[in-house]
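Only a single protein chain was left out; the remaining protein chains are all shown in position.
The chains carry the letters A and B, assigned in the order they are written, with residues numbered from 1 in each.
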Amino acid sequence: MKLAMPVEAKDMEKKVSPSFGRTPYFLIYDTDSKEAIYLDNGAAGTQGGAGIKAAQIIVDSNVQALLTPRCGKNAAEVLVDSGIKLYKTREGSVKENLEDFASDKLELLEEIHEGFHNHGGK
Amino acid sequence: MKQLLILSGKGGTGKTTVAGAFIKLAKAKAYADCDVDAPNLHLIMRDLKEPVRKDFYGMDKAVIDQDRCTACGLCQEHCRFHAIDHDPLYHVNPYACEGCGVCERLCPEGAITLQSDLAGELMLYSGEPVFSTAELKMGSGTSGLLVTEVKKQLTHEAKDAEMAIIDGSPGIGCPVIASISGVDMTLVVAEPSISGISDMKRILETAKKSNVETALCVNKYDTNLKNTKSIEDFCQDHQIHFLGKIPYDPEAVKAINNVQSIVEVNCPSGAAVKKVFERTIKILLNES
Partner (left out) sequence: MKIAVLSGKGGAGKTLVSVNLAAAAKEATYMDCDVEEPNGHLFFKPGKVHTEFVYNKIPVVDEQRCTGCRTCVDFCKFNALAYINGKLRIFEEICHSCGGCQLFCPEDALWEKNKAIGKIETGVSENVQVLTGVLNTGEASGIPIINRLFEAGQNTQNHTIIDCPPGSACSVMESIEDADYCVLVAEPTLFGAHNLKMVHELVTLFKKPHGVVLNKCVEGDNPSEEFCVNHNIRILEKIPYDTELGTLNSNAFIAVREQTAYRQLFSSLLQKIDKEVAYETTTHP
């Protein structure tokens, strides 16, 4: 299956990005073929609605799951409506989180936060 | 880092004076001024060194190239923000333009482009303490985003600080909503006038919509005891922590004009603020 993760750099040893909407890149990872590609996040620099635009990018990349530390209300709507499952990442590197996901150690993301109302993210 | 935001709804109730006092009492290692429209906190902070300055670009704004423009007027016809003037050359009023891009796309001559617009300046005083602030260029409309940048700058530079005190802005709009997001607690400084009470209710409503722990104190309470009592009753009825009353104090004006906080001189308002501070911190640090 294919999954996505917001990442700080194009390097699996580096950390998962703390933000979904404003992350610089997305990792698109195929758990069967172990193929990894990185997408630039076009939403990172926008004035508002970054979560929505980022979610659209994820939807268009045909993944089945998103691994992320957090997610806003509007983005979550887009993702959930498209049938994408949201998992909560933990502190650590991209590689560590992929391993945890493979061994079923990651939990579903339950906490969806309020939108930042056009004012950027934390 | 626990974040405490000082708000008021109505302007002039004493936000910055109270924030300044809290910063001195807490010996705060991190603080910020989110009133980017009219920042004042730096005026009562002594020994500030030169800050790191960063340009802040707001929304892109449309610009009309006069060489290509044929004055067809299509842009003005469709602009929802009354941002295109015609006198007789067509040009964009950058204060009204919201960067929507409709005119850029409509123009049959390709004479309009969206360009980045300098909307303000961020300032960061680093070291101990960390002070983050910004100033919006006159007439700019993107206060909310600049407020977010001020907070981002603060949390990034002062990661290890236990607590940050943030001076907010008046009103209930864009910059206030942006400043509330992500804080642990907000203290509303109210004044006991009819206008003050009306504005207080609106800011409390705004804070409630964001689900943040809210407390309140009354400044200049002795200018109207009856109204002060109404405010106390209101807080009780609406489960808002009522944390104290600060008297009107001419010594406060003198202190401010001498670039001092009211807690640095011996005065009644200073003594009262100390009590409000102690009660506020208790709630802030018990918040999980």
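Here is the rule we go by: a contact is a pair of C-beta atoms (placed from the backbone, for glycine too) under 8 Å apart; a residue touches a chain by one contact, two chains touch by 3 or more.
Keep in mind the model is a prediction, meaning the values are calculated, not measured.
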- prompt: Which of B:S132, B:T186 or B:T206 sits in contact with the chain that's absent?
  reply: B:T206
- line: Contacting the left-out chain: of B:T16, B:S181, B:S261 or B:T280, that is B:T16
Message: Please output the residues of subunit A touching the missing chain, sorted low to high.
response: 43, 46-50, 52-53, 55-56, 59, 74, 77-78, 81-83, 115, 117-118
- request: Pick out the residues on subunit B that sit against the missing chain.
  value: 8-13, 16, 37-38, 40, 43-44, 60, 78, 80-82, 95-96, 98-102, 105-106, 136, 138-141, 143-144, 169-174, 177, 191-196, 198-199, 202, 205-206, 209, 223-224, 227, 250, 253-254, 256-257, 259
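By definition in this document, only the chains that are shown with their structure count from here on.
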Statement: CA centroids of subunit A and subunit B: separation to the nearest Å works out as 31
Statement: Listed in rising order, subunit A residues that touch subunit B in their complex are 47-48, 114, 116-122
- request: In the complex, go through subunit B and note every residue touching subunit A.
  value: 58-59, 99, 142, 144-145, 147-149, 151-152, 155, 174, 177-178, 181-182, 210-211
